[in-house]
Structure formats: structure tokens, C-alpha cells
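Every protein chain of the complex appears in place save one, which is left out.
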Amino acid sequence: MEHTYKSIEITGSSKTGTDDAIRNAIAKAAQTITNLHWFEVVSTRGYIEDGKVQYWQVTLKIGFRLED
Amino acid sequence: MEHTYKSIEITGSSKTGTDDAIRNAIAKAAQTITNLHWFEVVSTRGYIEDGKVQYWQVTLKIGFRLED
Amino acid sequence: MEHTYKSIEITGSSKTGTDDAIRNAIAKAAQTITNLHWFEVVSTRGYIEDGKVQYWQVTLKIGFRLED
Amino acid sequence: MEHTYKSIEITGSSKTGTDDAIRNAIAKAAQTITNLHWFEVVSTRGYIEDGKVQYWQVTLKIGFRLED
Amino acid sequence: MEHTYKSIEITGSSKTGTDDAIRNAIAKAAQTITNLHWFEVVSTRGYIEDGKVQYWQVTLKIGFRLED
Amino acid sequence: MEHTYKSIEITGSSKTGTDDAIRNAIAKAAQTITNLHWFEVVSTRGYIEDGKVQYWQVTLKIGFRLED
Amino acid sequence: MEHTYKSIEITGSSKTGTDDAIRNAIAKAAQTITNLHWFEVVSTRGYIEDGKVQYWQVTLKIGFRLED
Amino acid sequence: MEHTYKSIEITGSSKTGTDDAIRNAIAKAAQTITNLHWFEVVSTRGYIEDGKVQYWQVTLKIGFRLED
Amino acid sequence: MEHTYKSIEITGSSKTGTDDAIRNAIAKAAQTITNLHWFEVVSTRGYIEDGKVQYWQVTLKIGFRLED
Amino acid sequence: MEHTYKSIEITGSSKTGTDDAIRNAIAKAAQTITNLHWFEVVSTRGYIEDGKVQYWQVTLKIGFRLED
Amino acid sequence: MEHTYKSIEITGSSKTGTDDAIRNAIAKAAQTITNLHWFEVVSTRGYIEDGKVQYWQVTLKIGFRLED
Partner (left out) sequence: MEHTYKSIEITGSSKTGTDDAIRNAIAKAAQTITNLHWFEVVSTRGYIEDGKVQYWQVTLKIGFRLED
């Protein structure tokens, strides 16, 4: 079938690392959107305090299938 | 008047070709959004099966006017 | 805490100039979204009539914090 | 011989589709410029009315050889 | 109708600020070209003297409709 | 399973149009590579003769699954 | 003479607008660097509070001539 | 000596995370290519099922030295 | 207050993985710079020996607040 | 004074090398345009015959001051 | 005829300069590939020892015609 997809931009954060920030962003999106299908990393940033990474922040495009 | 526009990212697919994938994306968006105003192609991709294009997939930014 | 942010793309317009187009885009977004947090300019364009800028149009990514 | 080329940016439009918008842009350029040599697509956009593409607009760089 | 547009690249300068550099670029283009239709900012630069901006320079793509 | 993919860059050409140039590129790649999986358009160009498009040329990234 | 230039990246902020954020960045750089020569805008961002721009932040590349 | 290098584009996948997807891509390439020398991340994507990352997919450019 | 920030480009390396290369870059920068505030990943690369990643190398922009 | 500049895109070619292709492009532009002011390299390409570079081709943006 | 082209990415190096690094890359590719047709510079880098360029390294896309 000829599906249609929408993609949104979400920034997840984590105190642990980049992969965990990605998992948090997707878990949050999954609370309100079904049919999440793929993600792509747009940028990886973070906040530093006392010379250490305090928050890792990864911005994703997340795509999901629209209901037909 | 000083209008405001929002743009969203939609991927349409088609078994026929790129222009048809664009038309499908816009037709789907028009089901729930009024005042669609313009589109811009972000990327053109496709899935291949048995050495032939099975699905053409075009990702668009679609802009629409917000109610004043 | 480990917040999650969403960013949307809005184009504001103004008869006055670029900064005012940015202010208008944010004011419009603030009518329906709380927790607006940051913006980034994506592109600056405008429409010309009779050899003068009639509308300044600035497209922004606007980020806001999702409820935890 | 060591030719020199100039390239200009032209946007063609069509009610039919992207390839036709490209053909229209080149046909228009050919009315006043000889020695057109190549084109490259810069962006593909369009205007939407009543939920359908009203105008397909393709912006091209078109290159032509300058007289030696 | 199916119009064709050409876009050119112009850098305007001003001692005042960025918006004024844009206005100057368009005013200059309007002296010799009719049907100016839109502009898009390509880059914003400037020259500094004695630790202050002496000239603001904004480079624009300016589009205009070709005669049918 | 955890597959690995390779992608190559192929330019297809056609006297007909952009979609046909894509189909030709994929058909050529399929002569020597199995498991072709997806494509993405990198650039769309063409050669012009006598003021008309003589060859449409579309450059693709084509991805295929490596044998496990 | 054959000068050499170095460029650094500075983000200026302002409560007033984009041009003022640029002026502040250059004024700050001029406190410790002589021979500032040019700037180029890299990105324009801002922080929002209560639905209004609280800080305009413009990131610049600033170039200066090294002593011969 | 004046070596020559070739670079290819490989996408590795993993159920674990991004670094592991990179390791898998390189291990696969090392099965058939000697003298692998460096890699660079081109894009980081993934597939989502049931609101969780099912496959992490990292696309790399991998460079290797050609025999002299 | 209207702070000014400077950003520098640092490449950290690690035998362990990408996040650790980021941590090493920031730890090194923190030895000589106070007020480190944020980072952004510019590129992720690595050196390969014997078909395995020997060094992960991540290039960051690191921003810090200049003394007022 | 507040000058205005126009920039055009020219591709020069040479049998000798890249710098010479740049010189040829500028010499050709100087035949019909006065006040040439600066150039910037957009892309460097070339044609190969019998395994050797036959023509070096460098595409430039060339800027010139418009008459006040 | 409707030819198909493949392009590969090769980095040539030279102790002499950029043009020579390009020539070396193409000479190396010509040892195993016939029908080399064009190249495009992707990046220009180099290694420095004792404050001087030791190796110039130019990365090219090199295109060649596939047998029909």
C-alpha cells in the first residue's frame, strides 16, 4: 500500500550519554504517537557544568505512519 | 495583513513516480489541514524490489497559513 | 531533570523588518503553546512590490518543553 | 579549446509536473540565450490551492558557453 | 499563467544595520529591473573599523518575473 | 538480524525524463548486483541541445544488502 | 603585502534585537583583540520567556589581521 | 610515500547502540578489504518498533589504502 | 545580563567509544578554560587497525562564557 | 560610501591546472565587466581522457561593484 | 545513447601540491578502470610536519562510464 509518513523533531536529554538521550526522546514520543517507524539524528549537543557533561541532548527527526 | 505560516514534513509514496508521490502527500495532508499554501521537496528516495522501484517516496515540507 | 523538547517550524511576517517578523512568529506560537524555550532562524525572505520590501518573512525553528 | 561558461538561475513553472517545469524554464532561457549547455536542479517547490498542486516550480542553474 | 522567474545575487551595504542593507540592495536593483518579486538572504557580513561595524553587508538572491 | 548495507553512486540518463533516468540507473545496477534495497536522489542534471533537454541525468545513491 | 588573518567564533547577546547582539559581540572582542577586520553571521538564535524574546543571540565569525 | 586511498559507504546495524553499529560495519568491511584506515560517520538512523529502537543504523565512509 | 560566549573546536579521542571521546575533549578543555557551557558534535571519525577501531575521534565545538 | 555589488557565476577551464582555470575565468569576465572586485571558488571539476586530466574546470562566483 | 556512470571516491596525495595530488589520484584509478570521464574535488587536506606541508591530500569523486 501507498502509506504516508509524518516526521517531527524531538530533542531528548540524558545524564548518561547519547544513546540514552535518543531512547528517552523516542519513549516520550511513544506516549502520544503510535506507529513510530524510524529516527534520524539531526544534532548532538550537551550542557557542561564544572567541566563535565551534565546533560547530553540529541535532536532527532522521528517518522511515523499516518492512518490510511 | 501579516500572516503566520507553519510548515510540517510529510513523506508521500507512490508506485508510479515522483510527481505522484508528491500529489499523494499533499492529498493526505489536505484531509486534516486547510489553507495548505506551498510545498518544497526535501528528499527523493525509493524502495527497490527485484531490481525495480517498488515505491517512490518524496519527503516534502508543506506550509499552511495559521488562522489569524 | 531530563526534559524532552519539540521544535516546530513557523514563518512570521512583518511590514517593518526582520526582528519584528521574528517577534510576530513567536507571539503567534505563544497563543497555543506554553513553555516556548528558544528559536533559531532558518531563513530570511521577503516579498517586493514597486521596488520595495512589502513583507519581511522569517522562518524559525521554535522549541518548547514537553510536559514531563 | 579552453571555453568559458556562465550559469544563471531560472525558475520555471508548470501546471503539469516537475519535468514540464524544467522544460518551460529552458525554453524561456533559449529565447534570448544561445549555446545553452547543461542544467542542474536547485530546488523543487510548488503552490497549492484547494488541497492540490496548482503550480509546480523548479529552480535551475542553467549553464551556457560564452563566445570565445 | 505559467510564469518564469530569474534570480540574481546582489550585495547591499549600509552604515546603519542589516535591514537597511537589504533595502539598499533592492532599491539599487529596482533602478534597472522591473517586476522584482521576492528576495532571500544568502549571507550577512560586515566590515569593522576601530572595533565597530563600519559597513553592514547583506547578500541577497533577488527574483523577478521575466516578460512572457 | 543485524544486516550490513553498502551504497554506491550511479548516474542514470534518459531522453524522456527524470523518473526514467532513475529507472535506467537501477536497471543497470541490477544487472550485476543482487539485493538492491533503496535509492536516494543526489542530484538532477541534464544536457541541453538546440534549446531542449537532450539527456536527463539523475545521480543516485543505491543501497544493497551485503551477504551475511 | 601578503597578510594573514585569524577568525574566531563569538556569540553576542542582546535584549534589543539581532543587530545589537552583533554590535555587542564585536565590542567584547575589541576589548582584547586589535585589527578586527570583518564578521560573518553563522547563526541567529534566541531565548524565549513568557512568550517573548528575552535574549537575542547571534553567533559570528570575526576575522582579524595577525601581526606581520 | 605518496599513497592513494579509496573510501566506500557502508551502513552497519546493531540491536545495542550506535558504537556497536559502527563496529559491526567495520568488521564486515574487514572480511573482504585489507588496509582499512579510517572511518567517518555520515548519518545515524534507526528503526523503531513498539516505541523502542529495534535497530540502530550508522552509515560510515570507510577509507582504505590502495596497493601501490 | 547580556553575556558573550566564545566557541572553540576540539577533537577528543578514546579507545572506548564516542561518548568517552567527548568526555575526554571536555576534560582537556576544562584544564585551562573555566565557564565551559555547552558542546556540539561537529564530526565523528576514527582510526582503524587490524580491522578494528583503534581510536574514536569526535570533534566538538565547545562554548564558554567570556568574563564580563 | 554605501556600494552595491553583483555577483555572477562563471566556469573557467584550462589544460594546465586549477589556478590557471581561475585566471582564465576572470580574464574572460574582465572583457565585458569593469570593477571586478573579488572571486570565490564554488567547485573544482575536470574532464578526463586517456586516464589524464584534459580540462580543469573551476566554477567561481565573481563579484563586481555596480555604478553608483 | 543513454549511458550509465558510476562514481567512486579516491584520495590522492602528493609532496608537491594540490593539482599534483589530483593527477596522482586519477593516474592510480586509471590503472584498473577504463572510461574515466570526470572528477570533482570533494575536499582538500594535508599533513604538516615541522611547520610545513608534508603531504597534500585531495579527495575526488571520479566518474566513469559503465559498459552498455
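Per-chain residue numbering starts at 1, and chain names A, B, C, D, E, F, G, H, I, J and K are given in the order in which the chains are listed.
What we mean here is this: contacts are C-beta pairs under 8 Å (C-beta built on N, C-alpha and C of every residue); 3 or more make two chains touch, one makes a residue touch a chain.
Small disclaimer: the values here were computed from a predicted structure and weren't measured.
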Footprint left on subunit I by the chain that the document does not show: 8-15, 24-25, 28, 55, 59
Subunit G residues that touch the omitted chain in the full complex: 2-8, 61, 63, 66
Positions on subunit J contacted by the hidden chain, ascending: 18-19, 22-23, 26-27, 29-30, 36-41, 62
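Keep this in mind: only the chains that are shown with their structure count from here on.
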Listed chain pair A-C, B-F or G-I that repeats interface J-K [over half of contact pairs the same by residue number]: B-F
Of D-E and C-E, whichever chain pair has more C-beta contact pairs: C-E
For subunit G paired with subunit H, centre-to-centre distance based on mean C-alpha positions, whole Å: 38
Residues of subunit E touching at least two other chains: 8, 18-19
